[in-house]
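Omission of a single protein chain aside, the complex is shown with its protein chains in their original locations.
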Amino acid sequence: MKTIKPLRENKNTAILLIHCPDKQGILATVTEFLNKNHGNIIYLDQHVDHQERIFYMRVEWELNGFAIPCEKIGEYFDTLIARSLEMNWKLYFTDDIPLMALFVSKMPHCLFDILARYTAGEWDVEIPLIISNHLDLKPVADRFGIDFYHFPINAANKDNQEKMEIELLKEKKINFVVLARYMQILSANFIQHFPQKVINIHHSFLPAFAGAKPYHAAHERGVKIIGATSHYVTTDLDAGPIIEQDVTRCSHIDTVEKLIRKGRDLEKIVLSQAVYKHLQRKILVYKNRTVVFN
Amino acid sequence: MKTIKPLRENKNTAILLIHCPDKQGILATVTEFLNKNHGNIIYLDQHVDHQERIFYMRVEWELNGFAIPCEKIGEYFDTLIARSLEMNWKLYFTDDIPLMALFVSKMPHCLFDILARYTAGEWDVEIPLIISNHLDLKPVADRFGIDFYHFPINAANKDNQEKMEIELLKEKKINFVVLARYMQILSANFIQHFPQKVINIHHSFLPAFAGAKPYHAAHERGVKIIGATSHYVTTDLDAGPIIEQDVTRCSHIDTVEKLIRKGRDLEKIVLSQAVYKHLQRKILVYKNRTVVFN
Amino acid sequence: MKTIKPLRENKNTAILLIHCPDKQGILATVTEFLNKNHGNIIYLDQHVDHQERIFYMRVEWELNGFAIPCEKIGEYFDTLIARSLEMNWKLYFTDDIPLMALFVSKMPHCLFDILARYTAGEWDVEIPLIISNHLDLKPVADRFGIDFYHFPINAANKDNQEKMEIELLKEKKINFVVLARYMQILSANFIQHFPQKVINIHHSFLPAFAGAKPYHAAHERGVKIIGATSHYVTTDLDAGPIIEQDVTRCSHIDTVEKLIRKGRDLEKIVLSQAVYKHLQRKILVYKNRTVVFN
Partner (left out) sequence: MKTIKPLRENKNTAILLIHCPDKQGILATVTEFLNKNHGNIIYLDQHVDHQERIFYMRVEWELNGFAIPCEKIGEYFDTLIARSLEMNWKLYFTDDIPLMALFVSKMPHCLFDILARYTAGEWDVEIPLIISNHLDLKPVADRFGIDFYHFPINAANKDNQEKMEIELLKEKKINFVVLARYMQILSANFIQHFPQKVINIHHSFLPAFAGAKPYHAAHERGVKIIGATSHYVTTDLDAGPIIEQDVTRCSHIDTVEKLIRKGRDLEKIVLSQAVYKHLQRKILVYKNRTVVFN
């Protein structure tokens, strides 16, 4: 159904995400490296955590006219710059379109929001497949023309089903996974195959109301604001690095059902914003916290 | 594609929306009328505008056990209560599912958001048709299984095309129209056929930046917050009664393109919230302002 | 220093706050009682919690022309209406100006915000005294011309000091207490002397980060939004009925010190909004949750 004119920018750029121990001159060193090799910088943001003494940076430059060929940039950067500064770095090319898998259960709102953006061409991504533990949302996948895989999960078959899911994801060369209200807890084994590559949406303002039934808990506590939180999945439930959060007001007139309804709009927007930041390579993770560049 | 289990409440209730000159005892009179006829009130909200001296009320009660048959409620209420209090009132039954038409042009985000909610059963509504001045979004209508009518508009054919649109809407018994980023201005004639029955989304925080290209104007002015506004369409462009507004922060780093991107999420949520309020019969209009009950 | 023209409305009205088991006709009964005794209703809001089956109501009417003399209203209402409906009710007169005591420690921002509103005449309240466990803010009290009492607290003297505080509050006929960043935990004994009459501001979005050092905890967790919560104090620390909450965005660039700075603005506004709602008699408490009327 990808029939709508894409909104994508056709950029031929490279992106470096860097973090390293802070010291004088890192910024000058990196920008000088790019400048003298004729790399026109179109984005640069950096942050210094003075408490942890860590330097973070995202820089993007045009490959057109850049003196170092794409396949050599990593090697050169590592040799000339990164090693001596003890840098942890990643290099991305914007014409490498990442492959994303969606995990869903029964609720369609996040799935629809993502597929609508995908179909409208809002994101530079491909979605080769949707995985679910239920069949409820297969018709949605069908109408959007995306392969749907059904892996029912129970206590007895979970290890085996996850093993098959991982094989499928590897076979399809999936780069990252989005849990679009997937109501199963992934095993530590699964998560370790996709470190900082599984994005979840939790339907509360974390760390408040982690775990099951957060709207019920919010109602019981009588909060005046509810929220939603997108985060990278780690082996600690609902405790991974937070990417994005948003909130909306509620009051005594809101029953649990009304909170659930209000929350759906939050959940889908917050999840999609997190996916977009991830796709733009604007997120760095350090010590269970994120740096999210503007 | 209406394959997903609907979320609708199956309510058998009646709703009265009332406004009239304020005086002592209106509330008691109405509630007593319902009580003594065994109408169990499940919602009541009222508001007095002390400046204009107008009383507004929304009351909803269960029809099960109500002493007056549905088809007689209006007559009895008018005779026994409304006339002497000079009431302007409307009566709705929640099992009358309204018919909504969508008008779109080229941008799909509001259309997708509405169709996703429709398919998910979030709203008590039917959408028999989509009208557009362009063919771009026909594939979306097709995939969701909704009839799509193409009425190209230009200066020469506008009167005639609108005439045919009105005929189609009347023939299909459409109750109200939603302009989901429809980029044509409806004529006064069209609007008069659907008073307070055409809901528009304007991509600015009205009354700022009415008219064309509001994101360009917002960028030029250097605002730090952008917004979106849903309103009933009147013959004054972007000046009808406001139903809902929302905003999001922006900054000097946001180009016009980034404002447009950010704005899409606002637009679709604000429009859908307005449609939902309209569907719940929670909006009263008086002198170009709305009362929107909780 | 009360030199600025007061903004107070001079209203001669009575307010009833009611909650009781829900049944048909309560609203009609109460409004009829007021109407037939010539009480002109200027505010009415009600809420039904259909799950708990509880009816909540706030009604305010003009005493001018009301047939029942002020000192008899309670008796008549109780006899004629409240008993048979098992109502829990409170009656207030808006010309009874309540007396508020402030408890502070070292941080002045909430204190200044409250005293500024007090001096500007924003609130119908008197503040006869400020109590503190430190002397730091005595100069502020002095400049605003308010009595300042110093009760240093340590583990050994706490019981005795609280006893003296309670005596002072009773002697001065204090109606309610506001903890304006008072950094001591009140004993259960103290709280029981002022049930639903002690308002606290906690510097987090409760229930997240209850207890000490919430900004440090928020920074450690890497949240993208921080908040503040005003609530009635109960014997469970930071777990009393929530009155008001608000939030503001933060990011990786915010150190703990910046969070503390941002949080100050939230804290003072949220606390003052809660105090204002309390002064307007707009808050009902039921089962550790509040109904806050508009």
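We just call them A, B and C in the order they show up, numbering each chain from 1.
The rule is short, and it goes like this: a residue touches a chain if its C-beta (ideal position, glycine included) is under 8 Å from a C-beta of that chain, and two chains touch if they have at least 3 such contacts.
The shown structure was predicted, so the numbers you read here are calculated from the model rather than taken from an experiment.
Interface note for the absent chain: among A:I42, A:A67, A:A188 or A:A212, the touching residue is A:I42. One of B:T13, B:N200 or B:Q245 touches the chain omitted from the figure, and that residue is B:Q245.
The chain not shown here is touched by just one of C:Y56, C:F103, C:F144 or C:Y232, and that residue is C:F144.
One of B:I15, B:I201 or B:V223 touches the chain omitted from the figure, and that residue is B:V223. Taking the whole complex into account, chain B touches the unshown chain at residues 47, 49-51, 56, 205-209, 221-225, 227, 241-247, 251-253, 255, 288-292. Where chain C meets the chain that is not shown, the touching residues are 1, 3-5, 108-109, 112-113, 116-117, 119-120, 122, 136-137, 139-140, 143-144, 251, 253, 261, 264-265, 269, 272-273, 294.
Mapped onto chain A, the interface with the missing chain covers residues 24-25, 27-28, 31-32, 35, 40-42, 44, 46, 48, 50, 249.
Here is the rule we use: only the chains that are shown with their structure count from here on.
When C-beta pairs in contact are tallied for every pair of chains, the largest tally goes to A-C. Averaged C-alpha coordinates put the centre of chain A at 35 Å from the centre of chain B.
Looking at chain A, residues 251, 253 sit in touch with two or more other chains.
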